[in-house]
Structure formats: structure tokens, C-alpha cells
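Missing here: one protein chain of the complex. Every other protein chain is in place.
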Amino acid sequence: MTEQSTNWEPKIIAFLCNWCSYAGADLAGVSRFQYPSNIRIVRVPCSGRVSENMILSALKSGADGILVSGCHPGDCHYISGNYFARRRFALLSNLLDFIGVEPGRVNFSWVSASEGEQFAEVVQGVTEKVKALGSASRLVKKIDALETELQVA
Amino acid sequence: MKVLKVTPAELDAMMQQWSKAHRVYAPALVKQPAASPNCAPGWRRVDGSGALTLSTGPTPASVKTFFFPQPETLLTYTLENNHPDKGLMREPEKSKEMQVVVGVRPCDARSVLLNNLPYQEDPFFQANRRRTALVGFTCDQSLSTCFCTQMGGSPLGSEGLDLAFSRTQDGFIVEVGSAKGEALVTGLDLAPADESEITALAARRQKEVKASSTELDTLKGRELGKLYDAPLWQPLGESCINCGACTFICPTCYCFDIQDEVVRGQGRRIRYWDSCMFPLYSLHTSGHNPRGQKVQRTRNRFLHKLKYFPDRFGPFSCVGCGRCVQDCPVNIDIREVMNDLLAVE
Partner (left out) sequence: MPTINEIVSEEIRAQARKLLEEGTVAAVIGYAAGTLPMTVRPLVVRSPEDCSKLIWNTFCVLNLANYLPATLKSVEPPRGPRDPKPEGPLPKVAICATGCWSRNIVVQTQEHQVDRDRVVVMGVGSRGMVSRRKVEAIFSGKEILKVEEGDHELIVQGADFSETINRWSVVRDNCQTCTHPDPVLVDVRIGEPVSERKPPNPFIQVEKIEQKTVDARWAWFTEEFSTCIRCYACRNACPLCYCPTCFVDDAKPQWVGKSLDAVDTGLFHVLRAYHCAGRCTDCGTCETVCPMGINMRMLTKKLNKDVLNLYGIEAGMQPDAPLPLTTYAMDDPQKFMANEVAPVPSMAPATLGHRGPVPGSVKEGK
């Protein structure tokens, strides 16, 4: 864990599907629902597009938290993308838990285009969880430390 | 050359002495706890407390890791705007601290000399050589997979070692092989070895030389085309899974690849181990792969060691440590390959 100054704010990468959750985020903004500004949104076509590689790369690059959000089951713009995603995310979140990545680092949710308020709630909840965990260190690559740690000498 | 006499107690004291001034490493026979990430797999950093344990045969991991760290940082840079270093590639500050590797076997010591041939002008390899002292122990016993004597080495060899320990009745005689070795024994109150023990060791060495075989050397005169087209490669390539284990555990495999890594604006260019067993190794940017088939890659590994390297540099690029023989998951045995090559018409 790195030093935590009092005004530390986590960086949370949010992969939002274009059709529901991204629109939900948009609605939250338009409707002026307050939510923490810790998230950095990556718009993806579908939650089914979000691969384990992307999630882990975000962690590796220093994201303190991840949120993946798509349409509710049954509402997928591509009919079944989120159903497939659900199976993959269930296994991934269990596997990350198994290797000791703190629960709460990687989060998943369903938010529809009409759920601006829910979107704000989800982001609020995730941000609180990540704040409680502190800045991420597990599976985070540190290049400045490499010289000293990795050299055999 | 100076030859000293060392008792086991004195060896412990020497290790302690060295670990005060240098980084001292010894073979790790078991998995290391996560708390010591400071070392390459198969080795551990020691502080001189506790005795040195060596297994018969080669060390679990080869010494190449000290000369080709996995990875070696070649350059560092930053992508941050407004950084004074923006746009500059800097050579990283490398530690010059002396590292002492204790427990090296004669085969591995020779491997460093062999790798030195193609790496003569490599600044990183040479810098690592300058700061690494090899303290070796000659082999009283060998494993059934050891074949150093066929490859021009010897279980009793001291070539490439800065200090070479050989067991005697009540301790060791130590041959000081270099200025680095000399530095390691200065200030220590050590008696010179008895003349009789020196002659005894020389006699044992003589016996090894007589027993060693030079049959393999005839490969050097053979026509490459015939060896290349020999039918032995097809079944070999078929069972090889191209996993790369053999090349990674081999002390004389030295191929590398280079990549850039950037994390949060900080970048570095590293070189890390590569293996001719991997398709990516020979893949061209065009998409063409001159060694696109498994059999071609398997053949390359053996012909490189037994033909291309000796044609270019003289000796074979294998020291006969037998690690690949032991660890190849499909039991591809370089000793068999050599025999099959010798039998090629």
C-alpha cells in the first residue's frame, strides 16, 4: 500500500456499455444527480465486449477500482451479450477473490438508460468501497520500483 | 596461481565476511517465501548464517540469471509532459555492487565463458561479469545425466571460477582463479594448501581428462547440409511441444527479445529471455516465419548448440549439465541427439 494522504482520491475505471449504462450515466448528468467524480468512463459497445484482459490491464496500470456496467439481463441491444458477460464476470470475480484481490476492487452492475439515479447510486457505492480499501497495490505494476526490485543484484 | 587450504568453519566465516561487504547468493533448493522477492528463481540471498547446502549435480537454476537478468533494463524514459527528461532516453543507473555467487558447479562456470564469446562486446553482459564473482565447488559425485566430460568440461574443472573449492580429507583446497577471487580472500588468514593435496587434485584431474571423450568433436568437421536434412529431426520435432523449458533452464541458451514497457508515463526498454522454440522468435514483420514449423525450431536449438556455434566460435554451446535432459517434459535427450547426429551418414 502506498502512502495515503488525506486528500487521496481513488481512480476508478468504468467500462460502460453504449446502449444502457453509458446512457444512464448521461441521464444522471442531465438530471443533475450527484455522484463522485472518481470514475473515468470507457465507452464500450456492450458489456460482452469487456474482456478479462481489459479489466486486468486497467488494474495493472494503476486503477484503484473497476466498474463494468451493462444493460439489465433481457435488455441487451445485441440480445444476449450481457448474458455471456455475466458468466464470464462471475468466474473472473471469483478467481480474483481466490488469488486475494480485495473484494470491491472489481465491480459489476446492470444500469439501464433510464436509471440515472441508480447509476449515481452504483458509482457512489463503488467509490465508497474503493475508498475504504485504499489505493490498489495488488496486480498493480510499478515501473519505478523495477530497477531495485527486479535486478538480481 | 595461489592455492589455499580452507576448513569448513573457515568457509562459514568467509561467507559471513563476504556478506558484510557484498551481495552473496547461494542455490535455493526449495521455493522461496514471498518475502524475498529480491532474487532470481532458484537462488537466494544469504547473510552467511547457516551452512551452505549443495545438491549433487548442477544447481537448481543456472548462473546465467546473474549475467542476463530477466529483465535487463537497457533504457528508461518518461512520457510525462513538462518533465525535464521528456524526449530523452537515459541509460539507467546500474548497481556496481559486487555480487558473489556461491555454490557454482564447474559446468555453469564454463557456460559463462562460452556465453562470453557472442557477448564480447555487450556492455550489459560485460558489466555484470565485472561485478560478479563465482565461487565454485568441484564435483565429487555426478548425476547420471551429467555429461560435462563429453563437452570439453570436467567435474573437477576450475575454468571460469574466481574461487574453486575442491574437497579434501578435512576441508577444501581453494584455487584462486582471478583478481576478483584474490580480492575475496585478501584479509582472511588462510594457510597455503599442502603440496601433496595439490598434486592429488592434479592427478584426479588427469584421470578425468583421460576418461573424457572427444568423439563429439568430429561433428565440427561434418557437412552442415547432411546434418540439417537428417531424418532424426522429424520424430523429435513431432514430440517436442516447443515449450521453451529447455532453453530457459539451460545455462548456455542466451537469446533475448526487447520490448518497451510503459506504466503511468514511465517507460523502460527491457531485454528479457527469449527462446528459439517459440514461433514469435523468428516471426518477421511481414508475417513470414522462416521457422514456422515445430520441427524447424527443434532442429535449430540442437544445431545451434552443436554446429552453428562451434562453426563460428570453436567450442560447443552446451556444457553438459543435463538440466534439459532432466526437465524436458517429453524426454528429449540431447545426448541421444548427439549420438544420432554422429551416426548420420
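By letter and in written order, the chains are A and B; residue numbering begins at 1 in each of them.
To be clear about the criterion, a residue touches a chain if its C-beta (ideal position, glycine included) is under 8 Å from a C-beta of that chain, and two chains touch if they have at least 3 such contacts.
Since the structure is predicted, the reported quantities are computational estimates derived from the model, not experimental observations.
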Quiz item: When the whole complex is taken into account, which chains on show are touched by the absent chain?
Solution: A, B
Quiz prompt | Selected residue (touches chain absent from view) among B:Thr199, B:Thr218 or B:Asn331 | solution = B:Asn331
Practice problem: Could you tell me which of B:Asn128, B:Thr252, B:Ser275 or B:Thr298 touches the chain that is not displayed? | Solution: B:Ser275
Quiz prompt | Residue ranges of chain A at the interface with the undisplayed chain | solution = 52-53, 56-57, 60, 67, 72-74, 80, 83-84, 86-103, 107-111, 118, 121-122, 125-126, 138-142, 146, 150
Quiz item: So that we can see where the missing chain sits, which residues of chain B does it touch?
Solution: 31-34, 37, 40-42, 55-57, 61, 70-71, 143-145, 235, 238-239, 241-245, 247-249, 257, 259, 261, 270, 272-273, 275, 278, 280, 294, 325-327, 329-333, 335-336
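Methods note: only the chains that are shown with their structure count from here on.
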Exercise. Give, as an integer number of Å, the spacing between the C-alpha centres of chain B and chain A.
Key: 44
Quiz prompt | List of chain B residues in touch with chain A within their complex | solution = 23, 25, 37-40, 43, 65-66, 69, 71, 73, 76, 92-95, 97, 99, 131, 261-264, 266-268
Quiz item: Can you list the chain A residues touching chain B in their complex?
Solution: 60-62, 141-144, 146-147, 149-153
